[in-house]
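Below is a structure I'd like to ask you about.
Then we have chain A:
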Amino acid sequence: MDLSVLLSFAKIIAVIAYLYGLFWIMGLKVRPVTIAGKTLDLSLAINVAGVVVAFGIIQLALTDFGGFRILNEFDTGLLYQACTMTMVALGLNLIYGFNGQFSLGQWGFYGIGAYAAADVTYRWVNGDSSGLIVLGVGTILAGVIILLVGRSLSNLRRMPVLSSFTLYLLGALVSGYVAVLIGRWVSPLLNPLLGTNLEPGPLAQGFWLQIIYFLAVVFAGIFAAEISFLFGLPVLSLGSDYFGIATLGFTIVVYTLMVNSDTFLPFPEMRGGRGMIGIPKLTTWFWAFLFMMAVIVSMRNLIRSSYGRAMISVREDEVAARAMGIDVAGGKLLAFVIGSLFAGLGGGVYAHYIGFLSPGTFDFLIGFNPMIIVVFGGLGSMTGTITASFGWIFFLEGMLRDVLGRISPQAPSWRYVLYPLTLLLLMLIRPEGLMGKIEWGFLKIPVVPLRDTKQEGEVA
Partner candidate 1 sequence: MQSISRPQKMPVIVKPNSFLAWIGRGGLILLALLIAYILLRNLIEKPLFFVTNIINGLQLGFVYALIALGYTMVYGIVKLINFAHGDVFMVGAFTSFFAIDRFKLHEWPLRAFPTINPVLGIALGTITTILLSMVVCVLLAVTIERVAYKPLRDAPRIAALITAIGVSFFLEYFGLLDFVFSARFIPYPRPFEVTTWYIADGIHLTQPGEPIPENAIVISNILIIIVILTLGILLFLQYLVRRTKIGIAMRATSFDKPTARLMGINVDSVISFTFAIGAAFAGLGGVLYAIAYPSIKTLMGVYPGLKAFISAVLGGIGSIPGAFVGALIMGQAEALTASYISTPMRDAVAFTILIIVLLVRPTGIFGEPEKEKA
Partner candidate 2 sequence: MLLEVKDLHVYYGAIHALHGISFHIAEGEIVTLIGANGAGKSTTLRTISGLIRPRSGHIIYRGQDITLTPPEQIVRMGISHVPEGRKIFAPLTVRENLEMGAYIIKDKAEVNRLMERVFKSFPRLKERINQLGGTLSGGEQQMLATGRGLMSKPSLLLLDEPSMGLSPILVQEIFNIIKEINAQGTSILLVEQNAQMALSIAHRAYVLETGNIVLSGTAKEIAENPRVKAAYLGV
């Protein structure tokens, strides 16, 4: 073994140790201190400081100190890829691990998020604001309409799912149409401020461009979530395996639409099967870290809330859950939509890191990866999913490609032979996944202490 192999190993371990450290700090509870007669709880301050320091460490490692960088260009790519994979896989773990719905559609939502966000910023830097306006107005309007339709449907009982689906779909189509009209009307007013690709206008550079990037990613995430709502509404009522097949179908349909984006769909800039080029590379460590942490924290809080427990009960036993007053259909839909939102956000971040989108990336065969990661890490374990995502990217894409590449130029293709074998071995040895259901650090679920029996304490 030569030195750089050891170095790759060290990198994987360092990154995962780093994550564990971060989660440990975030879970840290310190005893309140008394300063000058005042009792201060510094837990939150320490947690925030820890997160900032954790952000800073990687930021430093990425900074170029006159030709010296700890993490090189290649590692940076891996890092961003791992962040997006974490978001996608966590979303899937919410859908499958926590809510029990076997979904293979995550990759499709990831693709939708990537293409939607990329299209917005691509148009923006090329002097066309219609992308942002249509997507923004469209998602907001569709969201409002979906909520309105939902409210008016809520006092109808035994409505066939197909009918409510049709109503929602009509609402979404109308809002999409209105958004396009608004875009056509408003964008000429903004376009002069954008300049062109070569001579960016005031709104297409610096701080403003960052804002646009943020909006693009967020709207793309919401867009993916809304699509998942429309798709999930009828399809979630199918049994588990059938749902799996339907979602696999969704991924393939999305892929096919991407291939035909310049012929069947009216998006010439996506260039169909040839792949979309020229997406501004706006993803920085700041954004990747921000979005990833937002996903991790909100998912962790969701799981711990009553809504999260309701989702888990759906996984455990649907009939019992219903009998306990839990809206099973609503719970499934909620998990599915939030999971897809995470995937859509991940897609947006990915598109702006890689700068080039090809339908091949969103092929359904590769779409099994998040599922495999989730199972690898342990269903229903956030820690496991995060570890597996990072481990997967750094090991498979990073180390193995590097190491095998040195053996012979053909050897890297062997890693795809090795990885199913690893998978098989893992499933045979430890079918519950590497981590099982274990959580760590701030993700850990606290054990509720026994209640003091100071009350009257009647025992039957």
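What we mean here is this: contacts are C-beta pairs under 8 Å (C-beta built on N, C-alpha and C of every residue); 3 or more make two chains touch, one makes a residue touch a chain; residues count from 1.
On the choice of candidates, all candidates are chains of the complex that A comes from, given by their letters.
Here the structure is a predicted model, which is why all the values come from computation and not from measurement.
> Please state which of the candidates 1 or 2 is in contact with chain A in this complex.
It is 1 that touches chain A.
> Spell out the residues on chain A that touch candidate 1 in their complex, using ranges where they run on.
Touch list, chain A to candidate 1: 102, 155-167, 234-235, 237-239, 241-242, 244-246, 248-250, 252-253, 255-257, 259-260, 263-264, 319, 365, 368, 371-372, 375, 379, 410, 413-414, 416-417, 419-421, 423-424, 427-428, 431-432.
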